[in-house]
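Please read through the structure below; I'll follow up with questions.
Shown here: the complex without one of its protein chains, the others still in place.
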Amino acid sequence: MAENFRNTAVITSVVKLQDDIVSMWLKDEEIAMASKPGQFVSFYCKDGSRLLPRPISICEINHSEGTLRFVFRLIGEGTKEIATYKVGDDVVIMGPLGNGFTLEGKKAILIGGGIGIPPMLELAKQLDIEKSIVLGYRDVTFMDKEFEPYGDVYVATEDGSTGIKGNVIDAIREHAIDADIIFACGPTPMLRGIKAYALEHGIKAQLSLEERMACGIGACLACVCKTKEVDHHTHVHNTRICKDGPVFYAQEVEL
Amino acid sequence: MAENFRNTAVITSVVKLQDDIVSMWLKDEEIAMASKPGQFVSFYCKDGSRLLPRPISICEINHSEGTLRFVFRLIGEGTKEIATYKVGDDVVIMGPLGNGFTLEGKKAILIGGGIGIPPMLELAKQLDIEKSIVLGYRDVTFMDKEFEPYGDVYVATEDGSTGIKGNVIDAIREHAIDADIIFACGPTPMLRGIKAYALEHGIKAQLSLEERMACGIGACLACVCKTKEVDHHTHVHNTRICKDGPVFYAQEVEL
Amino acid sequence: MNLKVDLAGVELNNPVMTASGTFGSGIEYSDYVDLNRLGAVVTKGVANVPWEGNATPRIAETYGGMLNAVGLQNPGIDVFVERDLPFLKKYDTKVIVNVCGRSTSDYVEVVERLADEAVDMLEINISCPNVKEGGIAFGQNPKSVEDITRAVKKVAKQPIIMKLSPNVTDITETAKAAEAGGADVLSLINTITGMKIDVNRRNFVLANKTGGLSGPAIKPIAIRMVYQVANAVNLPIIGMGGIMNVEDALEFIMAGASAVSVGTANFANPLATIEIVQGLEAYLKKNNIGDINSLIGCVK
Partner (left out) sequence: MNLKVDLAGVELNNPVMTASGTFGSGIEYSDYVDLNRLGAVVTKGVANVPWEGNATPRIAETYGGMLNAVGLQNPGIDVFVERDLPFLKKYDTKVIVNVCGRSTSDYVEVVERLADEAVDMLEINISCPNVKEGGIAFGQNPKSVEDITRAVKKVAKQPIIMKLSPNVTDITETAKAAEAGGADVLSLINTITGMKIDVNRRNFVLANKTGGLSGPAIKPIAIRMVYQVANAVNLPIIGMGGIMNVEDALEFIMAGASAVSVGTANFANPLATIEIVQGLEAYLKKNNIGDINSLIGCVK
């Protein structure tokens, strides 16, 4: 048996970070105990018109209380539904899913872009090495203060309203941040840039990818990404993000 | 403009009368003010997988408080959903719909069968003439005590556990109840029996019918019943229960 | 900002219409909807004589949709012309009469009868799955689609919309047949034949056994068919099938529909049509689009 569960969790806190970003804590001891940074959880909507689970990354884990935190953006009807839940409400979730980050290296850069920032928080807490944290936003920042206890935080915004104007790579260059390992989550163009940067500088990089999912557990082959080598499951060049990822080494995947 | 509205009402009370029967009060002043006995209201489910409104008869009207009472049986997913709503919750309803009972006669029998009993309550309150009230159940009774202030109440149960053993017609015969007008709501076989009884005894009868509905307002022609004369809408022999009913004189309709 | 669209020379104030059979002749919904705000009202199917329709139950709810087997109950063209048309003419909206028949001559009779009436367009329903004769059987055969279209066009004074059935292997074949027969506009999709069984009563839910499936459940099929037809013929298309909100309407328009019809959604929300008109205005404004026509078929 894999260490994952489909449970009815209870909501212990809901806070709006921005108009369209919600932070939510759920209590589920089994899932919390089994979780590690970089893994995700499938949220099942209550409305019957929405059948597929919504994958949301684990943002923080409180092992002693058996709780998990998720931070998500309201994109469509599913995330909007979940955002209406109140403290004490039930929600069916399945997890933890995926492989998560491998804790390694001596000196790390943690990079989060937009709604890819939340999963970096638990990683920042658990990764016990020297860390620089680079956060990229379009404009308004969120959660950046929460990273401060765990390392030097550098912010980049596209409109230049906070930190340096530009993207996360601009911030890394600007501040000449060096490292032997990169951990990153964010939009594909950002990950593509990070992959190029990492290869160029000979830095190992773990990238967390995203794709539309149906089963969330590796059965339906909806969520594949192109791989350099033949993948172990189908023996083609398509590996399952939900099961074999979402975290891959940069050189393993084609972005 | 017809005197009906599509509004978001607020639930002011929810009580279980039996395992599968719920009594619910809603506050909506417009609809309450416009309502009369025998009319119904369309309830719209929140779950997106259920598109069609659920027609539920008005059981009681409190004009001064602007509230309405509904009593319904949990049949399928829709009524089960509505039964989960709590005091303070919203519910979208449209109404009042249909024609309602015509208050007339000198001496009436009000007959309710099963879940056709609730709509007779407001009628009993508003119909200011001599009244016998005959209530038919399969086994366990509900609401029978609530009718006592308004007339002599006779109960019939199929299993004989309360009142006489048999159906409402048996009860009427048994107690030799006479009248110049019958008002009835209940399952079709019961209404068929009442129609026969009324014709046989030369008593006028207003029957409240039921059929599956889509629009609830007379546009889709889903909810017709066979009529004796050519109907005024389509000029065939099918009249719309939602718009031209649900209450018909016994001789108008074929059951 | 322009919401006006053109259907074979008929200019609609906006692309939002009602789907035949879900809106009566507009009278009942006029309590909730200002008909002046609609691009067109499409009436319930009208035949040459009154039709009784099918036995009840005529409808059944399904997951995200519904089945209907109303069977085209209608008062016939005479009552329609005397009672319903005068009502509709009071409004600043186009009037499209949906025509049903059991034979080609039935259709032709209604079309002739309406030739000099104040009707903007006629929609020929050759795709109703709920009647034994006519209806869907016509609509599944390219040859008969072409023949009926030609027969109707011969007597019609208004532009003719042929309403296609989705119950076919390849809808572009019937679409091309209608085009060959001289159709001015195509509308699609009519309902998809379905069935529901009540497992407790162990019987069909509908008296007619089968019914036509409509509602948001079928939208992806309808979008695919509109896209296919838009890329196969040179006629304007009225898209329908599961439109609940403005996003759905836009999907049809982007797939190639010049106008859209809203059906089942009226039952779930009587204000659906109006909300969609308002939603289109808001979408154009938000995205800085001057003319809705620039969105028609924009996704290739």
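As written, the chain order gives the labels A, B and C, with residue 1 at the start of each chain.
In this text, a contact is a pair of C-beta atoms (placed from the backbone, for glycine too) under 8 Å apart; a residue touches a chain by one contact, two chains touch by 3 or more.
As the structure is a computational prediction, the values presented were derived from the model and not from experiment.
Although it is left out of the displayed model, the omitted chain contacts the following shown chains in the full complex: A, B, C. Residue C:251 is the one among C:123, C:179 or C:251 that touches the chain missing from this view. Here one chain is not drawn; of A:15, A:51 or A:87, the residue touching it is A:51. When you scan C:5, C:19, C:67 or C:277 for touch with the missing chain, the hit is C:67.
Listed by residue number, the positions of chain A touching the unshown chain are 1-2, 4, 6, 44, 48-53, 94, 211-225, 233-238, 243.
Hidden from this view is one chain, which touches chain B at 48-49. Although one chain is not displayed, its contacts with chain C can still be listed: residues 62-65, 67, 140, 167-170, 192-197, 199, 202-204, 210-211, 213, 216-221, 223-224, 227, 242, 244, 247, 250-251, 254-255, 283, 295, 298-299.
Following the convention adopted for this analysis, only the chains that are shown with their structure count from here on.
Chains that touch both chain A and chain B: C.
Pairs B-C and A-C differ in how many C-beta pairs touch across them, and the larger number is found at B-C. Averaging C-alpha coordinates per chain places the centre of chain A 55 Å away from that of chain B.
Distance from the chain B centre to the chain C centre is 35 Å, each centre being the mean of its Cα atoms. Within chain B, residues 48-50 each touch two or more of the remaining chains.
Those residues of chain C in touch with two or more other chains are numbered 63-64, 216.
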